[in-house]
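Every protein chain of the complex appears in place save one, which is left out.
Showing chain A:
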Amino acid sequence: MNEKKFSAYQIFRWLIILLAVALVVLPILFLFFTSVKPQSELYNNPKILPTQFLWDNYKSIFTFESLNSGILFYLKNTIIVALVSTLITVAFGSMCAYGLSRLRKGKLIAIITAVIVVVRFYPKITVILPYFLLMKNLHLLDTLSAIIISHISIGIPLTVMMMTTFYNEVPKEMEEASRVDGASVLTTYFRVVVPTTLSGMAATAILMVMTSWNEFLLASGLASNHAKTFPIVIAGFVTDKGTDWGGMAALSIVAMVPMVLIVLFTQKYLIRGLTAGAVKG
(Lines give C-alpha, C1' and ligand atoms only; values in the text may rest on other atoms or scores of the structure.)
Protein backbone atom coordinates (compact mmCIF):
# COMPACT_ATOMS: atom_id res chain seq x y z
CA MET A 1 0.00 0.00 0.00
CA ASN A 2 1.52 3.33 -0.94
CA GLU A 3 1.79 6.24 1.45
CA LYS A 4 -0.73 8.52 -0.27
CA LYS A 5 -3.54 6.00 -0.34
CA PHE A 6 -2.87 5.26 3.30
CA SER A 7 -3.33 8.84 4.42
CA ALA A 8 -6.48 9.32 2.34
CA TYR A 9 -7.92 6.34 4.18
CA GLN A 10 -6.88 7.82 7.52
CA ILE A 11 -8.67 11.09 6.76
CA PHE A 12 -11.81 9.22 5.77
CA ARG A 13 -11.53 7.02 8.84
CA TRP A 14 -11.23 9.92 11.27
CA LEU A 15 -14.08 11.78 9.59
CA ILE A 16 -16.37 8.80 10.14
CA ILE A 17 -15.17 8.36 13.71
CA LEU A 18 -15.89 12.01 14.47
CA LEU A 19 -19.29 11.73 12.79
CA ALA A 20 -20.17 8.66 14.85
CA VAL A 21 -19.12 10.34 18.10
CA ALA A 22 -21.09 13.48 17.15
CA LEU A 23 -24.20 11.44 16.34
CA VAL A 24 -24.08 9.95 19.82
CA VAL A 25 -23.13 13.05 21.79
CA LEU A 26 -25.20 15.72 20.04
CA PRO A 27 -28.66 14.23 20.70
CA ILE A 28 -27.82 13.87 24.38
CA LEU A 29 -26.52 17.43 24.44
CA PHE A 30 -29.66 18.67 22.67
CA LEU A 31 -31.80 16.82 25.18
CA PHE A 32 -29.93 18.61 27.93
CA PHE A 33 -30.42 21.95 26.14
CA THR A 34 -34.14 21.22 25.88
CA SER A 35 -34.25 20.69 29.62
CA VAL A 36 -32.65 24.07 30.43
CA LYS A 37 -34.09 26.29 27.69
CA PRO A 38 -36.53 29.05 28.63
CA GLN A 39 -40.09 28.23 27.52
CA SER A 40 -40.04 30.94 24.86
CA GLU A 41 -37.10 29.38 23.06
CA LEU A 42 -38.74 25.98 23.20
CA TYR A 43 -42.11 26.67 21.61
CA ASN A 44 -42.70 30.11 20.09
CA ASN A 45 -39.33 30.86 18.69
CA PRO A 46 -37.49 27.56 18.71
CA LYS A 47 -33.70 27.76 18.69
CA ILE A 48 -31.13 25.00 18.53
CA LEU A 49 -28.88 26.47 21.20
CA PRO A 50 -30.26 27.99 24.37
CA THR A 51 -29.38 31.64 25.05
CA GLN A 52 -29.63 31.17 28.79
CA PHE A 53 -29.65 28.22 31.14
CA LEU A 54 -32.65 27.88 33.45
CA TRP A 55 -32.92 25.12 36.03
CA ASP A 56 -36.68 25.48 36.58
CA ASN A 57 -37.50 22.13 34.99
CA TYR A 58 -35.18 20.34 37.37
CA LYS A 59 -36.56 22.23 40.34
CA SER A 60 -40.12 21.37 39.35
CA ILE A 61 -39.58 17.64 38.78
CA PHE A 62 -38.02 17.36 42.20
CA THR A 63 -41.08 18.95 43.78
CA PHE A 64 -43.76 18.18 41.21
CA GLU A 65 -47.09 17.48 42.87
CA SER A 66 -48.54 15.07 40.35
CA LEU A 67 -45.40 13.01 40.78
CA ASN A 68 -46.39 12.14 44.33
CA SER A 69 -43.66 13.53 46.54
CA GLY A 70 -41.47 14.52 43.65
CA ILE A 71 -38.98 12.54 41.69
CA LEU A 72 -36.93 11.51 44.74
CA PHE A 73 -39.62 9.02 45.70
CA TYR A 74 -39.31 7.22 42.37
CA LEU A 75 -35.55 7.54 42.39
CA LYS A 76 -35.57 5.69 45.70
CA ASN A 77 -37.84 2.97 44.23
CA THR A 78 -35.62 2.53 41.21
CA ILE A 79 -32.44 2.30 43.28
CA ILE A 80 -33.94 -0.23 45.72
CA VAL A 81 -35.28 -2.40 42.91
CA ALA A 82 -32.03 -2.28 40.96
CA LEU A 83 -29.80 -3.08 43.94
CA VAL A 84 -31.89 -5.82 45.55
CA SER A 85 -32.67 -7.59 42.31
CA THR A 86 -29.03 -7.39 41.20
CA LEU A 87 -27.78 -8.81 44.48
CA ILE A 88 -30.16 -11.77 44.45
CA THR A 89 -29.83 -12.38 40.72
CA VAL A 90 -26.05 -12.46 40.73
CA ALA A 91 -25.88 -14.71 43.82
CA PHE A 92 -28.46 -17.29 42.71
CA GLY A 93 -27.65 -17.01 39.03
CA SER A 94 -23.94 -17.67 39.54
CA MET A 95 -24.63 -20.61 41.82
CA CYS A 96 -26.96 -22.06 39.23
CA ALA A 97 -24.46 -21.51 36.42
CA TYR A 98 -21.75 -23.29 38.38
CA GLY A 99 -24.02 -26.19 39.31
CA LEU A 100 -25.17 -26.67 35.73
CA SER A 101 -21.69 -26.38 34.25
CA ARG A 102 -20.24 -28.99 36.65
CA LEU A 103 -23.19 -31.39 36.54
CA ARG A 104 -22.69 -31.30 32.80
CA LYS A 105 -24.32 -34.51 31.54
CA GLY A 106 -27.89 -35.71 31.71
CA LYS A 107 -31.20 -35.16 29.97
CA LEU A 108 -32.51 -33.02 32.82
CA ILE A 109 -29.56 -30.63 32.55
CA ALA A 110 -30.19 -30.27 28.82
CA ILE A 111 -33.84 -29.48 29.45
CA ILE A 112 -33.02 -26.90 32.15
CA THR A 113 -30.47 -25.26 29.88
CA ALA A 114 -33.03 -25.10 27.10
CA VAL A 115 -35.60 -23.55 29.44
CA ILE A 116 -33.07 -20.93 30.50
CA VAL A 117 -32.29 -20.03 26.89
CA VAL A 118 -35.97 -19.77 26.01
CA VAL A 119 -36.69 -17.60 29.07
CA ARG A 120 -33.73 -15.38 28.19
CA PHE A 121 -35.01 -14.69 24.70
CA TYR A 122 -38.78 -14.94 24.59
CA PRO A 123 -40.64 -11.61 24.23
CA LYS A 124 -41.95 -10.54 27.62
CA ILE A 125 -45.13 -9.09 26.11
CA THR A 126 -46.46 -12.67 26.13
CA VAL A 127 -46.54 -12.88 29.92
CA ILE A 128 -47.46 -9.37 30.97
CA LEU A 129 -51.05 -10.42 31.72
CA PRO A 130 -50.31 -13.73 33.47
CA TYR A 131 -47.71 -11.83 35.46
CA PHE A 132 -50.31 -9.33 36.54
CA LEU A 133 -52.66 -12.15 37.60
CA LEU A 134 -49.86 -14.02 39.39
CA MET A 135 -48.92 -10.98 41.44
CA LYS A 136 -52.57 -10.24 42.11
CA ASN A 137 -53.00 -13.73 43.55
CA LEU A 138 -49.91 -13.28 45.69
CA HIS A 139 -51.29 -9.90 46.85
CA LEU A 140 -48.12 -8.21 45.64
CA LEU A 141 -49.55 -5.81 43.05
CA ASP A 142 -48.01 -2.35 43.15
CA THR A 143 -45.28 -3.38 45.59
CA LEU A 144 -41.55 -3.20 45.10
CA SER A 145 -41.36 -6.95 45.85
CA ALA A 146 -43.38 -7.74 42.73
CA ILE A 147 -41.06 -5.69 40.54
CA ILE A 148 -37.98 -7.14 42.21
CA ILE A 149 -39.24 -10.69 41.62
CA SER A 150 -39.94 -9.93 37.97
CA HIS A 151 -36.51 -8.39 37.47
CA ILE A 152 -34.81 -11.33 39.18
CA SER A 153 -36.63 -13.73 36.91
CA ILE A 154 -35.49 -11.78 33.84
CA GLY A 155 -31.97 -11.49 35.20
CA ILE A 156 -31.28 -15.08 36.19
CA PRO A 157 -31.18 -16.53 32.66
CA LEU A 158 -28.92 -13.64 31.64
CA THR A 159 -26.61 -14.30 34.58
CA VAL A 160 -26.55 -18.05 34.07
CA MET A 161 -25.59 -17.67 30.43
CA MET A 162 -22.87 -15.12 31.18
CA MET A 163 -21.40 -16.82 34.24
CA THR A 164 -21.27 -20.21 32.48
CA THR A 165 -18.73 -18.79 30.04
CA PHE A 166 -16.64 -17.48 32.94
CA TYR A 167 -16.80 -20.78 34.84
CA ASN A 168 -15.73 -22.68 31.75
CA GLU A 169 -12.53 -20.63 31.77
CA VAL A 170 -11.57 -21.62 35.33
CA PRO A 171 -8.61 -24.04 35.10
CA LYS A 172 -9.61 -27.57 36.12
CA GLU A 173 -6.39 -28.07 38.09
CA MET A 174 -7.41 -25.40 40.58
CA GLU A 175 -10.64 -27.12 41.48
CA GLU A 176 -9.00 -30.54 41.51
CA ALA A 177 -6.26 -29.36 43.87
CA SER A 178 -8.88 -28.05 46.27
CA ARG A 179 -10.84 -31.33 46.10
CA VAL A 180 -7.71 -33.41 46.71
CA ASP A 181 -7.09 -31.31 49.83
CA GLY A 182 -10.41 -32.63 51.11
CA ALA A 183 -12.71 -29.65 50.43
CA SER A 184 -16.30 -30.40 49.42
CA VAL A 185 -17.88 -29.16 46.19
CA LEU A 186 -19.54 -26.29 48.00
CA THR A 187 -16.35 -25.21 49.79
CA THR A 188 -14.44 -25.40 46.52
CA TYR A 189 -17.02 -23.25 44.83
CA PHE A 190 -17.20 -20.54 47.48
CA ARG A 191 -13.50 -20.50 48.47
CA VAL A 192 -11.77 -21.16 45.14
CA VAL A 193 -14.05 -20.59 42.17
CA VAL A 194 -15.93 -17.49 43.33
CA PRO A 195 -12.80 -15.47 44.22
CA THR A 196 -11.21 -16.21 40.83
CA THR A 197 -14.32 -15.20 38.88
CA LEU A 198 -15.13 -12.01 40.78
CA SER A 199 -14.54 -9.81 37.75
CA GLY A 200 -17.05 -11.85 35.80
CA MET A 201 -19.54 -11.41 38.62
CA ALA A 202 -18.89 -7.66 38.60
CA ALA A 203 -19.54 -7.56 34.86
CA THR A 204 -22.80 -9.46 35.33
CA ALA A 205 -23.83 -7.20 38.21
CA ILE A 206 -23.25 -4.03 36.17
CA LEU A 207 -25.29 -5.38 33.31
CA MET A 208 -28.03 -6.41 35.71
CA VAL A 209 -28.19 -2.97 37.36
CA MET A 210 -28.62 -1.45 33.91
CA THR A 211 -31.27 -3.99 32.91
CA SER A 212 -33.30 -3.38 36.04
CA TRP A 213 -32.90 0.39 35.94
CA ASN A 214 -34.17 0.52 32.37
CA GLU A 215 -36.80 -2.24 32.41
CA PHE A 216 -40.20 -0.96 31.42
CA LEU A 217 -42.69 -3.59 30.24
CA LEU A 218 -43.12 -5.87 33.27
CA ALA A 219 -42.73 -3.06 35.79
CA SER A 220 -45.41 -1.03 34.02
CA GLY A 221 -47.81 -3.97 34.21
CA LEU A 222 -47.20 -4.44 37.92
CA ALA A 223 -46.82 -0.93 39.31
CA SER A 224 -49.79 1.37 39.11
CA ASN A 225 -48.74 3.92 41.67
CA HIS A 226 -46.50 3.45 44.71
CA ALA A 227 -44.05 1.03 43.17
CA LYS A 228 -43.38 2.92 39.95
CA THR A 229 -39.81 2.98 38.77
CA PHE A 230 -38.20 5.63 36.57
CA PRO A 231 -39.04 4.26 33.12
CA ILE A 232 -42.74 4.07 34.04
CA VAL A 233 -42.78 7.63 35.35
CA ILE A 234 -41.06 8.83 32.18
CA ALA A 235 -43.39 6.94 29.85
CA GLY A 236 -46.38 8.39 31.69
CA PHE A 237 -45.13 11.93 31.75
CA VAL A 238 -47.68 13.69 29.61
CA THR A 239 -49.36 16.56 31.36
CA ASP A 240 -52.89 17.83 30.91
CA LYS A 241 -51.72 21.01 29.23
CA GLY A 242 -50.11 19.06 26.45
CA THR A 243 -46.65 17.75 26.36
CA ASP A 244 -44.14 19.42 28.61
CA TRP A 245 -40.96 18.90 26.56
CA GLY A 246 -38.77 20.69 29.09
CA GLY A 247 -39.90 18.61 32.05
CA MET A 248 -39.73 15.42 30.03
CA ALA A 249 -36.19 16.23 28.93
CA ALA A 250 -35.12 17.01 32.49
CA LEU A 251 -36.60 13.74 33.71
CA SER A 252 -34.87 11.83 30.93
CA ILE A 253 -31.53 13.42 31.78
CA VAL A 254 -31.90 12.48 35.45
CA ALA A 255 -32.68 8.87 34.47
CA MET A 256 -29.87 8.73 31.94
CA VAL A 257 -26.95 10.19 33.88
CA PRO A 258 -26.29 7.33 36.34
CA MET A 259 -26.22 4.73 33.56
CA VAL A 260 -23.99 6.84 31.32
CA LEU A 261 -21.59 7.26 34.24
CA ILE A 262 -21.60 3.49 34.77
CA VAL A 263 -20.67 2.95 31.12
CA LEU A 264 -17.89 5.51 31.28
CA PHE A 265 -16.33 4.22 34.48
CA THR A 266 -16.85 0.48 34.23
CA GLN A 267 -16.61 -0.04 30.50
CA LYS A 268 -13.92 -2.67 30.82
CA TYR A 269 -16.16 -4.96 32.90
CA LEU A 270 -19.19 -4.12 30.89
CA ILE A 271 -17.57 -4.95 27.58
CA ARG A 272 -16.21 -8.16 29.01
CA GLY A 273 -19.63 -9.17 30.24
CA LEU A 274 -21.49 -8.26 27.09
CA THR A 275 -19.08 -10.04 24.82
CA ALA A 276 -18.70 -13.11 27.02
CA GLY A 277 -19.39 -15.98 24.73
CA ALA A 278 -19.85 -13.70 21.75
CA VAL A 279 -16.56 -14.67 20.21
CA LYS A 280 -16.24 -18.29 21.19
CA GLY A 281 -19.97 -18.89 21.00
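One rule holds in what follows: a residue touches a chain if its C-beta (ideal position, glycine included) is under 8 Å from a C-beta of that chain, and two chains touch if they have at least 3 such contacts; residues count from 1.
Assume contacts and distances are computed from a predicted model.
The chain not displayed here is annotated in its UniProt record as "Sugar ABC transporter permease", chosen from "Aspartate carbamoyltransferase", "Tryptophan synthase beta chain", "Sugar ABC transporter permease" or "ArsR family transcriptional regulator". Shown as candidates are A:141, A:162, A:223 or A:248; the residue that touches the absent chain is A:248.
Although one chain is not shown, part of chain A still touches it, namely residues 1, 9, 13, 16-17, 20-21, 23-25, 27-28, 30-31, 34, 42-43, 46-48, 92-93, 95-96, 98-100, 102-103, 112, 115-116, 118-119, 121-123, 125-131, 133-134, 149-150, 152-154, 156-157, 160, 172, 175-176, 179, 184-186, 189, 210, 213-214, 216-217, 221, 230-231, 234-235, 237, 245, 248-249, 252, 255-256, 259-260, 262-264, 267, 270-271, 274-275, 278-279, 281.
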